Each structure stands twice: as structure tokens, then as C-alpha cells.
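With one protein chain removed, the remaining protein chains of the complex are shown where they sit.
Here the chain labels run A, B and C in written order, and each chain numbers its own residues starting at 1.
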Amino acid sequence: MKAEVRVLYFGAAQEATGKSEETIMAADTASLRNQLISRYPALKQIPFRMALNRTLLKGDSGLQKSDTIAIMPPFQGG
Amino acid sequence: MKAEVRVLYFGAAQEATGKSEETIMAADTASLRNQLISRYPALKQIPFRMALNRTLLKGDSGLQKSDTIAIMPPFQGG
Amino acid sequence: MKNSCLIKGPITPVLISELMASGNDDAGAGAVSIFIGRVRDDETDGKRVTAIEYSAYEEMAVKEVEEVITTVRSAFSDVRSVFIVHSLGVVMAGEASLFIMVTSGHRDHATRACRHTLEMVKERLPVWKKELY
Partner (left out) sequence: MKNSCLIKGPITPVLISELMASGNDDAGAGAVSIFIGRVRDDETDGKRVTAIEYSAYEEMAVKEVEEVITTVRSAFSDVRSVFIVHSLGVVMAGEASLFIMVTSGHRDHATRACRHTLEMVKERLPVWKKELY
């Protein structure tokens, strides 16, 4: 079942999508990833990882209403 | 041939000899070491190394007039 | 002062002095190891970097910093305190954007834990930069 989740864009993903956040309907992170790449082709160039509710995802995960997904290009801190 | 050298005492060697420097006649560092240990028995307890003219000695060395020998217990800097 | 935080703008020499002073109370801390990361005036394609603008996923970064500190403290038993500060926003070339300080009883754990903290910060903090020319 699809859930409405909050999607945050950071770094180069912000430039690729032209926005810093939005809400999207998706059932799981795998389908969300596909949806994002087809909606924003520029994202395909960016090896982004996702965080679910502030925790980096190792694999895929289902999504629930009011989950927050962060789209995170490679970190550049320091 | 014996030479008159300047001998400097540091750290625990200063306490063992009761002085910070003196001049001693010695032909080489090996005989100087023996002389010092027999003159100051307390030095026997201290695993001292010697520097000749500000350079740590790896082995034994002959001595010349106006050489400076430093008697150096284990370093404790830092 | 809190041990760890994200601050707006550069980590100034005054702030660094304050951070260092807050490690000074502990007379059992014989060793203090510090790493400061600064913006380099690198040249790319004939253009010289004048500043870097940092952004972060702040809520996650704060959580990650806490986890890094917990991990370092449990890995290095002689460690007595760990400080991590990272800049957000614009930091000019030559200014500091990262400050890490580890205190411990003896030198071995301070130096190793500081390096380990640095590597974890690089790997785990959700921070991004944009070069300004």
C-alpha cells in the first residue's frame, strides 16, 4: 500500500530536482527511487543514498505515512 | 692518551653525583664510564647513555681535549 | 559550552580558544589531541576557491555526532572527553570549518581516537559543500 512520505533533497540532489523537499506517494524505498529517477533524470548521475527517519538505509524498506526520506549524495563534510 | 673532557650530568645522574658538571681525564668513553661508576656507585643504578658533543653515542669513542660528554638517564620529555 | 554542535559560519580562533579552555579543568587529562579542518584556496580549472558553503541534514547530523562520540568513547577507554564542531553556511578560504578535540590520560588514545573521530566524521556526517569562486 502506498504511503505519503516527506522527501528531503540535499547537496547536488537539491540542484538536480530544483527543490529542497516535497511529499510523494510510494510503497517502499525501491519504488520511490525509481519514481524519483524517472521524474528527475538528472538524479541518475548522482550516486545518492537514502536515510529513513534520520537513519541511513542499508537495504530497501517499506514506507509508512509521515516517514521522512532524505536523498543524500556522497557526504563532503570536514 | 688521556684527554681532559667536560662531563655534564643530567636528571637522576645529577642527584647520583651531586654535581651538574666537572672535568675528568679519560682516553675514551668506555674507560670514562668505568671511572664514573667507580667514583659514583649510585650511577650504577641508572641506565645512562652518553652524548659526545651533543650527539648521542651509539658505541664507544675516543676522546679529545675539550670534548663534552653528557651523562643522560632515560629521557622523560613530553 | 556543549561538546558538539553545528555552528553558523567559521570556527573562529576565539571559539577554538573557548573550546580548548573547556578541556582545561581536568588535571587527569595528560594528553589533548586536536584536528582543525580549514577551507583551502584550491584552484580548479583556473578558478581559485574563495569560500565554501556548507549545508547539512541537521537533525541527522546531530544524531550522527552523538553516535560517533559514543563509539569513540567505548573504543578508547582512556579517553576523557570528545568535542566535535562543524560549520554550516559560508566559510572563507583559510578559515576553519571543522574542530575535533579528544582528551585522554595518555597520548596513545588521544591521538588515535582523534584520528578515528575525524574519519568517522568524514564518513558519517550528512554535510555537503559548494565551492564559491
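In this text, a residue touches a chain if its C-beta (ideal position, glycine included) is under 8 Å from a C-beta of that chain, and two chains touch if they have at least 3 such contacts.
Worth saying up front: this structure is predicted, and the values here are computed from it rather than measured.
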item	value
Contacts of the hidden chain among displayed chains	B, C
Missing-chain contacts mapped onto subunit B	8, 10-12, 51, 54-55, 70, 72-73, 75-78
Absent chain, residues of subunit C that touch it	13, 16-17, 20-21, 24-41, 93-94, 96, 105, 107, 110-111, 114-115, 118, 122
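The definition used in the following text is that only the chains that are shown with their structure count from here on.
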item	value
Subunit A and subunit C, separation of their C-alpha mean positions in angstrom	27
Where subunit A and subunit B are represented by their mean Cα positions, the distance between them in whole Å	72
Contacts with 2+ other chains: residues of subunit B	none
Contacts with 2+ other chains: residues of subunit C	none
